[in-house]
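Removed: one protein chain of the complex. Kept in place: all other protein chains.
For reference, chains read A, B and C in written order, and residue numbers begin at 1 within each chain.
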Amino acid sequence: MSTRFGYLGPEGTFTSMALDQWAPADGAERVAYGSVDAALAALRAGEVDGAMVPIENSVEGGVSATLDALASGEPLLVTGEVVVPITFVLAAPAGVSTADVRAVGTHSHAWAQVRGWMAATLPDAVYVPTLSTAAAAAALAAAPTEQGFQAAVCAPAAAPLHGLEVLASDIGDMQAAVTRFVLVARPGSLPAPSGADKTTVVLYQREDHAGGLLELLDQFAARGINMTRLESRPTKASMGSYCFSVDVEGHVRDERLGEALMGLRRICAEVRFLGSYARADGRAATVGPRASDADFTAARDWLGRIREGGS
Amino acid sequence: MSTRFGYLGPEGTFTSMALDQWAPADGAERVAYGSVDAALAALRAGEVDGAMVPIENSVEGGVSATLDALASGEPLLVTGEVVVPITFVLAAPAGVSTADVRAVGTHSHAWAQVRGWMAATLPDAVYVPTLSTAAAAAALAAAPTEQGFQAAVCAPAAAPLHGLEVLASDIGDMQAAVTRFVLVARPGSLPAPSGADKTTVVLYQREDHAGGLLELLDQFAARGINMTRLESRPTKASMGSYCFSVDVEGHVRDERLGEALMGLRRICAEVRFLGSYARADGRAATVGPRASDADFTAARDWLGRIREGGS
Amino acid sequence: MSTRFGYLGPEGTFTSMALDQWAPADGAERVAYGSVDAALAALRAGEVDGAMVPIENSVEGGVSATLDALASGEPLLVTGEVVVPITFVLAAPAGVSTADVRAVGTHSHAWAQVRGWMAATLPDAVYVPTLSTAAAAAALAAAPTEQGFQAAVCAPAAAPLHGLEVLASDIGDMQAAVTRFVLVARPGSLPAPSGADKTTVVLYQREDHAGGLLELLDQFAARGINMTRLESRPTKASMGSYCFSVDVEGHVRDERLGEALMGLRRICAEVRFLGSYARADGRAATVGPRASDADFTAARDWLGRIREGGS
Partner (left out) sequence: MSTRFGYLGPEGTFTSMALDQWAPADGAERVAYGSVDAALAALRAGEVDGAMVPIENSVEGGVSATLDALASGEPLLVTGEVVVPITFVLAAPAGVSTADVRAVGTHSHAWAQVRGWMAATLPDAVYVPTLSTAAAAAALAAAPTEQGFQAAVCAPAAAPLHGLEVLASDIGDMQAAVTRFVLVARPGSLPAPSGADKTTVVLYQREDHAGGLLELLDQFAARGINMTRLESRPTKASMGSYCFSVDVEGHVRDERLGEALMGLRRICAEVRFLGSYARADGRAATVGPRASDADFTAARDWLGRIREGGS
């Protein structure tokens, strides 16, 4: 059975590097899309079987777009995550040296991350914004003299892809920067618990906001569940109406998470389950004291006894 | 099958009036005990099949004794509660008039509740403490001239029981005072949910006090459960080591209570379940929004679906 | 200036031993009262300048009475606490040996604490309840043959006081039992902070119970304040209407306590401040992380800066 994977393209972006790291996509067909929305629409339409999109701290943009696209419309499930170290190169066509660079093309987010290096190395270089880092490289390769810039700041993978030479590597001002990407699929089956999982949900408060956000978060806290990401997002309905996009440690099949999600289902207007999947870093979930599956099972056994008049 | 009921005696106390109100004890054998501890010890020993003891706001003492006796030792279950309006009479042997009363015998708690009336009506009367209100009446009846007091403050039931005449009725300073009593039994079976139930538990914190009392109470609050009584009680182990005696609305077989108790079982060093029983006042339990059994069942069904990859 | 101290008498009770331990009462006049209410009424009336009463885990009863008497009526302040180790002796008139003891007189709470020793040593002894442990000793001394019991269980201090001989010492089933007593005074001035203080307050919820007990306790928790005692007490108004009697660590002049009490004052129907006083055990208050006076002062300085547009 052949499988097709969509992603936020073009080839050479950090998202395409994330897809390179995703083992199930090895040898599969890849389809680049111009936006997160387009990639997820294609997935919903059945054109692809999975889509790799940025979800956190991306240099290519797309985080809000991803959160919003997952939070509404036909249900989709996150089935995996990939973390990509973000490093930049300054790339140019053969024959161009650093001294020749008077203008640099790249995505505005990337430019923000190399500004220190640029100020020190090429203080007079003018910035020319492009749609993505890869687009800067591609344009420079296709028509070097028509871009208004002589070099591109892009992902390491983009330079060889477009036949550019690397003038300088690792020029990001911030060492250890990473972007988190998720592999999204249509509902159907869940990845089995791996022991090092994350679960993503979107929580819609009731109209009356009864209890508020604290009450929602407490459903996790009261079961020893660790939260790793939280964002309020305006719902499409009206300004001032919010939903909360949340990542927590653990798998929906863990007892503590099951109970927490049931609690949220009761008190929220809607809970959209976006998947349980293995963490990219393989770090086992932090489990609060007395919140293991064994603790839950022991408590349930005890409840059964006292409900029959025992002790 | 004959049934025997113990109670904090003697006959004529408010506790004996509580037992009068307890329908299952109609026509059963009654055994008076000199203390709450004695009554519960007899129950544990199988000498009686149930014991009526004061648990809240008693004029006869015994509240702490009751809480402590239930919180440790062989398990017992509260199977019902009775609320008795507390009214007092001034009673004396035939021939004694109010003008003859120079000293009044009663339990110190009762004296505290009639002090206003006494100050207004018999400002010069001396107070003589007795072991119980009924003991004051009994002693006066048995040997009127040897007690050092000419009248007793006691429960209305005690006067006719001991052949005393009522000099004044309803002499309590506080209208609408009541005392709450509980009927205690050995474990075995629970009263079925009545729709207007209370559940009593004793919670022992872990040594590390992790999370503290707030974490314990939150297990109820997070499931929309209303608490009606809370007392910290020193454990026998050492000063500064506490357990919490708690009444909440609802029955252990209610979904929300089952889940809360499982949560407490996990985080506490020990949870002692002391019973689910019909409230004396027949008032239906307050159920927090979205905390009904139907809400829990719907949430559990949804969880089952998403655990299989659905939505 | 002479000072008079009232206490829950008679002489020889554990409360009188507590007063023995209270240094400011050395050499002062002592007045015994028959009940906690009587002692506090005398204090309010100006007959005495202070009153020693039991507040926690007393063998003489009185805890509920104390809490209730402090929670209503003219304001009083707790200005100190004393912790008395609870040990019991079996005492009898000269010439009576253990073998002669067929019945034992004592307070019912004391009896509950020596039952194990009695069952092992004098399994056939009958229990005769008395108004207090000291009353048992006093009666036995005054009229040894008219009490229906040959020995008394009482505090160690009571035996020599009444000329009784000690047949057995330290007969309590529970080692390390203690009772906590408080010295109560009329308002006027507070003991200065000692670094090892407790503060006692009574909290009355608003009619609407908005937020409930959790909201009240959170005012302490949010400022890193440790709670050492909590009891819900029915208010005199009606059954089901509660107030909460609370001890916390720290002094009202501590920043964190001041802020917490202001918070409670805002959200409660009433806050009755019952005093800040040195702990009997001299243990310094547990202060939550970043909740010291220095932390508060630094935060206030910062607030002042940002309110003026700084950072």
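One rule holds for everything that comes next: contacts are C-beta pairs under 8 Å (C-beta built on N, C-alpha and C of every residue); 3 or more make two chains touch, one makes a residue touch a chain.
Please read all numbers here as calculations on a predicted model, not as lab measurements.
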Chains on display which the left-out chain touches in the complete complex: A, C
Which residue of A:Met17, A:Ala32, A:Val48 or A:Ala65 touches the chain not shown here: A:Ala65
Contact partner of the left-out chain, one of A:Arg30, A:Arg44 or A:Arg229: A:Arg229
Touching the absent chain when the full complex is considered, from C:Pro24, C:Pro75 or C:Gly116: C:Pro75
Chain A, residues in touch with the chain not shown (by the definition above): 34-38, 41, 56-57, 61, 63-65, 69, 83, 108-109, 111-112, 115, 127, 129-131, 174, 176-178, 180, 212-214, 217-218, 221, 227-232, 234, 236, 238-240, 242, 244
Positions on chain C where the hidden chain makes contact: 75, 77, 187-190, 210, 215, 218-219, 222-223, 252-253, 258-259, 261-263, 265-267, 271-273, 289-291, 295-296, 298-300, 302-303, 306-311
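Here is the rule we go by: only the chains that are shown with their structure count from here on.
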Shared interface numbering between chain C and chain B [over half = same, under half = different]: same
Geometric centre distance via CA averages, chain B-chain A, whole Å: 58
Interchain centroid distance [CA atoms averaged], chain B/chain C, Å: 22
Sequence positions of chain A contacting 2 or more other chains: none
